[in-house]
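Missing here is one protein chain; the remaining ones are kept as they sit in the complex.
Chain naming follows the written order as A, B and C, and within any one chain the residues start at number 1.
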Amino acid sequence: MDTTGNNNQVMVDLTRVTRTFPPDVQALVDVSLQVNRGELLFLTGMSGAGKTTLLRLISGIEKPTKGYVEVSGMDLSKISRARLQKLRRLIGVAYQDFKLLPERTVAQNIAVSMEVAYRSRLFIRKQTRDLLAQLHIVDKHNTRADKLSRGEQQRVALARAVANKPDLILADEPTGNLDAESTELVMDLFHRCNESGTTILIATHDSSIYNRPDSRIVTLDCGRIVATKQDADKDTSEPVQYGPETLFTDCLKLLDKDTSEPVQYEPDGEES
Amino acid sequence: MDTTGNNNQVMVDLTRVTRTFPPDVQALVDVSLQVNRGELLFLTGMSGAGKTTLLRLISGIEKPTKGYVEVSGMDLSKISRARLQKLRRLIGVAYQDFKLLPERTVAQNIAVSMEVAYRSRLFIRKQTRDLLAQLHIVDKHNTRADKLSRGEQQRVALARAVANKPDLILADEPTGNLDAESTELVMDLFHRCNESGTTILIATHDSSIYNRPDSRIVTLDCGRIVATKQDADKDTSEPVQYGPETLFTDCLKLLDKDTSEPVQYEPDGEES
Amino acid sequence: MNFLFAVFSQAGRNLLQTWRTQILSLMTITLSVLIFSFFYLVYTNALQAGEQLGDDLRLIVYLDEEAVPALQEQYREKILKFDRVERIEFISSLQAFNRFKDQLDEDQDILADIPQDFLPPSIEVYPVRSLDALSRIKRFSDYLQTLPGVIKVQYGREWVERFYTFIELLRIVVILSGSLLVLTTTFMMAHSIRLTLFTRQKELELLHLVGASNSYIRMPFFLEGGLLGLFGSLAGIAALYLLFNWTQLRFAGSALLGMFSFNFFPLPVIAMIIAMAIILCACGSFSSTRKILSR
Partner (left out) sequence: MNFLFAVFSQAGRNLLQTWRTQILSLMTITLSVLIFSFFYLVYTNALQAGEQLGDDLRLIVYLDEEAVPALQEQYREKILKFDRVERIEFISSLQAFNRFKDQLDEDQDILADIPQDFLPPSIEVYPVRSLDALSRIKRFSDYLQTLPGVIKVQYGREWVERFYTFIELLRIVVILSGSLLVLTTTFMMAHSIRLTLFTRQKELELLHLVGASNSYIRMPFFLEGGLLGLFGSLAGIAALYLLFNWTQLRFAGSALLGMFSFNFFPLPVIAMIIAMAIILCACGSFSSTRKILSR
C-alpha cells in the first residue's frame, strides 16, 4: 500500500494544538506530540481529558482551533477534500461509540471500510472471515449489528478499523466492554498489526493493557499532556515532559469551576 | 417510597429462565437466581455470556422463552401493562449503550426518569444538581448529551438510573468508559444507595470493582450460571454452585461451532 | 396537577426542540387545508353559478292556435307536474309580434305590411335554475312536444348543450383533481407522521423504558397535533381568503365576475373546517404512537 505524501519517519505530528468548544470548554490546550511510523502509543487520562478529541483531530474529523496537525507529512488544514478522503482510507478508526450500522450484518459492517477503497470481493471476504475468527465471533458473521452484545459490537468495530490494512490505527477505548480474555485477543491483533509496520494509537483507561514494559504512554489531563512514559527500547528524539502538575490530579478546571464561579442553573430554563 | 406487590424479602426471583434468540442463539439457559432486598450483586462473565439479556429480562424489556421472572413479588409475564409501567418507575436502569437523548441537555436527560414519575420540579432540580456534583460533571449541566465525552455520558446515564430513588438499580457495565478515579465516584454512589436499602445488580468485566471481600458475584458463561462467590457476612439461604465447568472457559458454544459445524458464509449474499 | 404540568411542558419542549419538523408539518397541514377548502369553494361556487346561469333558459312551446283560458289551465297543469319547472307564461300572437318589433328596434318599418298574427302563439316554460335541470331539458322538451296542439318546442339547444358540457367538464376536473388531492394530502400526512416518528423514536423508546404511562407519552402528541391542526388550518383558510380576494381584484373589471357573485365560506363553515382539522390532526398524531406503545 503506498503512502501518500513524503516518506519521512513521523506518522503523526501535532504542533501546539489547541481545541476549544463553545461556550468555554478547553478540550485540548497547546498539545505537541510526535508519533513515529511503526510505533504503538497509549493515550491515557481521566474521562474528559481530551483523548477522543485528539484522535478526532488526527483523523481530520475535527479541526484544531490553533496549531497544526500533520499526518503522514501532510498538513490536514491545507490538503484538498479528495486527498483527505484518500488519507482517511489509510487510517483505521475504532470509535468509542463504535458507529456500526445497526441494520447491516456484521460482515457488511466490516466490509464498508474495504469497499470504499475498492477492494476486490475476494479480499473483502477473506479479511472479514480472518478477523472474525481472530476475535472469536465467527458465528455472528450474518447477524445484524444491533442484535449483538455490546462487547461483540466493540470487536466488530475493531475488525472494521483493522480490515483495510491501514497505515495508522486509532483505537478509542477498544476494550471498555470486553472481558480479560477478549481484551487479550484484541491486544494480540494490535500487536500483530504493529509488528507488520502499522502505527497504532490507543486511547484507554484500562491499565492492564498499557502497563507493559515496552509501551510508550502519553497522559492527558484537562487537555494538556502531563506525562510521557518513554518506550524503553526504541529511541525517539525528544522525551517530552511537561509542567509541574502531578499525575491524575482532579481536573483543575473542574475544581476552579466548583469554587470560584458557581455553576449557573437557569432556574426556569432547565425543564420548560 | 412504597413498593407495589407483597413485601417479602426477595426482590428478584428468576426460576429456570431460558432465553433463546432466532436462529439458534442461546443467550440464557436454565438460569435460576434470587436477589434479596438490599443486596449488592455483581454479574460477571465473558462478552456474550448473557449478562445484558438477564438484566433486560428483569426490567421486563425482554420476555423469557421459558421460566418465570418475578420482581418485587410480581410475575412479569402476568401483570398488566399499567402495573409494568409502574414497576419500571421503581427500577433504575443504566444501559450499556446509555440510551441518552442526544439533543437534550444533561439536566433534561436526567430529569426524564423523574418526570415520568410526576416528581415535583423542586425535587428534580435538587436531585440533578446533587448527582452531577457527586459524579463531578456539574459544569456539564446545560450541555447537550451528544457534546459530552463518552465517560461523561456514562455518568449521566448512571445519574438518570439513580435519580428517581428506585428500589432496584440495574447497572450494565457502568464503568466501561471510566478511569479509576471516576470509577471510584460511581462505586461510592452505588454503595450509598445500597446502604439506604436499594437493591443493586451490576453487570461488569471490571475486576477492580467486584474483587472486594463483601460482594456476592454470579458468573455467567454461555448463558449458564457457572459460579457464585458468596457474600461473606450476609447470609442467604442457598449458596448455589453449578456444574463442573471451570471459570471463564472459552465459550463452549463457540468452540462447538468452530469445529463441528462450519460457519456458513453465504458466498453471494454477503455483499449484494 | 403534576400530570398536567408534565404533559404541557413535554408538549412545549417538543415543539421547541423539533421545530424544523414541526414547521414542515404545519406547512403540510396548511397546504392540505388550503387545497381542500379551495376545491370545496370552487365546487360550491360552481353550483351557485350553475343556478344563476339558468336565467334565460326558457323553452318556447309553439302552439297551433291561441289557447283559451280553459286550455291554458290544462297546459299549466300538465307542465307544472314537473317539479323542475319554476313558472310558465302564455304569449299570444300579438305579444310575440310586439316583441319582434321591439327587437328590430329602428327597423320596425319592415314589419309594416305584415299581419300582426304571423307569429304563432306560444308558452314560455322556465325550468328551475340549477345545473341539474340542464341535463333534463332535452327529455323535458320531448315531453312537451307530445302535448296536443304543440307545433314545435324550441330552446337554445346547442348553447345549452355546450353549457352543460362545460359545467360537466368543470365538475369532472374538480372531482378528479379533488380525489388526486385527497391521495396527495393523505400521502403528505403519512410522510409527516413518519418523519415525526423518526425524529422522536429514540425519545419514545426511552420514555417507554423508564416506565412512562401511556397517557404521559400520548397526551403531548395529542396536544401538539391539536395545536398544529389549529394553526395549520387557520393559516390555510387565511391563505385561501387572500387568494379569493386576489382573484376577485384581478378579474374585477371583466364580465366574468359581473355575472356571477362569488362568495367566501360563511363563518360556520370556516369554524367547521378548523374543528375538523384540529380533530383529525390530534387523532392522527395520537394514533401514530400506537405502533411504538404496543411493544
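Assume a contact is a pair of C-beta atoms (placed from the backbone, for glycine too) under 8 Å apart; a residue touches a chain by one contact, two chains touch by 3 or more.
Since the model is a prediction, treat every value here as computed from it, not as a measurement.
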Among listed residues C:Leu71, C:Val85, C:Leu243 or C:Met276, the absent chain is touched only by C:Leu243
Of the candidates A:Glu115, A:Asp130 or A:Glu181, the residue in contact with the absent chain is A:Glu115
For chain C, residues touching the missing partner are 24, 27-28, 31, 34-35, 38-39, 42, 46, 49, 53, 56, 105-107, 110-111, 113-115, 118-120, 151-152, 156, 158-159, 161-170, 172-174, 176-177, 180-181, 183-185, 187-188, 190-192, 194-195, 198-199, 243, 247, 251, 254-256, 259-260
Residues of chain A touching the missing chain are 59, 61, 81-82, 84-91, 93, 99, 101-104, 108, 112-113, 115-120, 160
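Definition applied: only the chains that are shown with their structure count from here on.
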Of all chains, the one whose CA centroid lies most distant from that of chain C is A
Argmin over chains of |mean CA - global mean CA| returns B
Expressed in whole Å, how far the mean CA point of chain A lies from that of chain C is 67
Here the gap between chain A and chain B, centre to centre from mean Cα coordinates and rounded to Å, is 28
For the pair chain B and chain C, the C-alpha centroid-to-centroid distance in angstrom is 63
Chain C touches at least 2 other chains through residues 13
Note: chain A residues in touch with at least two other chains are 271
